[in-house]
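Only one protein chain is missing from this complex, and each of the others stays in its spot.
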Amino acid sequence: MLNFFLLILIYTCIYAFMSLGQNLITGYTGMLSLCAAGFFAIGSYTTAILMTKFAWSWWSTVPVAILLSALLGVLIGLPTLRLKGDYLAIATLGFAEIVRNVINNWDALTNGPMGIQRIPMISFFGLKVSPYSKYGFLLLEVVLLAICWFLLERLVKSRMGRALEAIREDEIAAASVGVNVTKYKVVSFAIGAGVSGIAGCLQAGFVLSVSPGSYVFMVSIMVLCTVVLGGMGNFLAVMLGAFIIQFISYLPQLIGLSSVIPAQAKQIIFGLILVIMMIYRPQGILGRKKRDNSRAQAFYDQANGDTRNAGRKDIGLEESGAKCEEEGRV
Amino acid sequence: MSMLETKALTREFGGIIAVNRVDFNVERNMITGLIGPNGAGKTTLFNNITGLDVPSSGKVFFEGRDITGLPSNKVCRLGIARTFQNIRLFKDLSVIDNVMMGRHFHTGSLRNRTLQAVLSYFQVEKEECEEYEAAMKWLEFFGLENLRNDSAGSLPYGYQRELEIARALATEPKLLFLDEPAAGMNPQETDSLMETIRRIRDLGVTVVLIEHDMKLVMSICDNITVLNYGQKIAQGTPSVIQSDPAVIEAYLGTDDDEEDF
Partner (left out) sequence: MGSAGMFFQHLMNGLTLGGIYALIALGYTMVYGILKFINFAHGDILMVGAYIGLFVFDLLRGSSPLGPWWIAAFFIAMLVSMVCCAFLGMLIERVAYKPLRKGSRLAPLLSAIGVSFILSNGAAWLFGTHSRKLEYPFDNSPISIGSVVITPHQIMVLVVAVVMMVLLKLFVGKSKMGKAMRATSLDGETAKLMGINSDMIISLTFGIGSALAACGGMLIALDYKVYATMGTMIGLKAFVAAVVGGIGNITGAMLGGFLLGLLETFGVAVFGIPQGFKDTIAFAVLIIILLVKPEGLLGKVEKEKV
């Protein structure tokens, strides 16, 4: 039981990486991408191939996987980002299918439908992070996820994040205030893709084998579900979404009814989640995270409070605050 | 030399000539009005100058530089800002964020900032504080400072118009295009808008506006250009325009509010 719960958490973390990436692309920049499976596959196969054929360590494959996924992101982005929502969805879906097709057919490199087995375990300064003792692997995931989350939060808090949100709200208006819309979209896509690629590296390091069957369209849909369910434009929420989705996926096994409940039940539930959420709560469970300017605001208020008070020393601070409110136009 | 000039600017849409060989001039530090009946091609002309649309033929010069066909983000960076006929705010963002977007390109280029944004905490905080202050200056200009944390889409219509102008001004333009700023405003709001436009001019910003409210146009514009059926039919000071027979004909033919004129 506990073991099972750990398994859920491990998959939650793997999906959380993809959810973070998808959230940057869809939640913040407003581009509906259906390519998560493609980035996931690129990450996995990069790790698998480099570790088995070239005996690289897992750690050194991660940056390569990120770069390759990001490159694929740019490759997809450049021709398709001019497209409106629905076209983009199909084009990215097409790209994900092309990736899977290539993996399925490029026998020399990917071993085709057979996949690649016997990937070495991740080692950390000589210490093997065995997927069988799940705590170590989970710890590794949580640390990487935390770093990734922190960096992404920084990114969206910066002016770039504001620009991405502006693009989501109104591309034409964003361009009219000097934002290079195409460039930001491509960058957002590339970063989102790179983050999703990390999920692939972890998957390869956990399952220790990769095969094309793990990178189907279903994966992209699940990732999309996590974002929609948790709340677009909220990194914490999409990670929560990832947990819920994984929990639902494994619920039959968890309660010991996997023989009774058909495998399709969870997919049907995902479908229902998408439809019902869109109709009744399109903002997701937690909803979008408001931009936080409180530091800048505090800094500004302090600086201007000082200048306002300079001329009238007789007024106490509290009183001047009240005065400001009175003068204010609401 | 004029600040902005179009030379024989033409825009065709599949056989329909929306703008036909228009020579449009904007003089520095003046308020220029662009008027004409509905469908005369005013907004199309704006779009072709500000890079939202590419002219079929003809040229656009800004401060002597050929800017024909430049994309709108580049046009903006050269110092031409604009507002839209149907207000286009970033509705889900707060009022202050909307204006801070106007400050966007003043904070440097994408390449050297993306990485910095993630890595350098203090740099970002400092920048944000500077941008915040600059944006507040524009909110105060319009008296919107107390609404700074409201979402832009929730503002009343008149404030949304002002916010859009504030956002455009935050880009620190030399030239500001206003597309029907008084549309939907009541007479008091229009009066206050007129005052605002004069204040903007006094900041040293050249203003071009499309407007149907003749009282507003005639009282604040230094120079007026009249379009009809995509062609320029008159240009001059308000008094010249008011007595121009071609203009009177154009308006009487399509508009029966001539007493406004």
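Think of it as A and B in the order they're written, each chain with its own count starting at 1.
Just so it is clear, a contact is a pair of C-beta atoms (placed from the backbone, for glycine too) under 8 Å apart; a residue touches a chain by one contact, two chains touch by 3 or more.
Quantities reported herein were computed from a predicted structural model and do not represent experimental measurements.
Asker: Given that one chain is not shown, which residue among A:Val143, A:Ile268 or A:Ala298 touches it?
Answerer: Counting the whole complex, the residue in contact with the absent chain is A:Ile268.
Asker: Would you mind spotting which of B:Phe84, B:Trp138 or B:Tyr251 touches the chain that isn't drawn?
Answerer: B:Phe84
Asker: Based on the whole complex, identify which of A:Gly213, A:Gly256 or A:Pro282 touches the chain you can't see.
Answerer: If we include the chain that is not displayed, A:Pro282 is the one touching it.
Asker: Would you write out the residues of chain A that touch the absent chain, in ascending order?
Answerer: So the residues of chain A touching the unseen chain are 26, 30, 32, 79-80, 82-87, 89-91, 93-95, 97-98, 101-102, 104-105, 172, 217, 221, 224, 228, 262, 264-265, 267-268, 270-275, 278-279, 282.
The definition used in the following text is that only the chains that are shown with their structure count from here on.
Asker: Averaging only over C-alpha atoms, locate the centres of chain A and chain B and give their separation in whole Å.
Answerer: 38
Asker: Quick check: in the complex, which residue numbers of chain B touch chain A?
Answerer: 50-52, 71-73, 76-77, 81-82, 84, 88-94, 96-97, 100-102, 104-105, 107, 110, 113-114, 117-119, 121, 124-125, 127-129, 131-133, 136, 143-149, 167-168, 170-171
Asker: Please give the residue numbers of chain A that touch chain B in the complex, ascending.
Answerer: For chain A paired with chain B, touching residues are 151, 154-155, 157-163, 165-166, 169-170, 172-181, 183-184, 187, 288, 290-291, 293, 295-297, 299-300, 303-304, 328-330.
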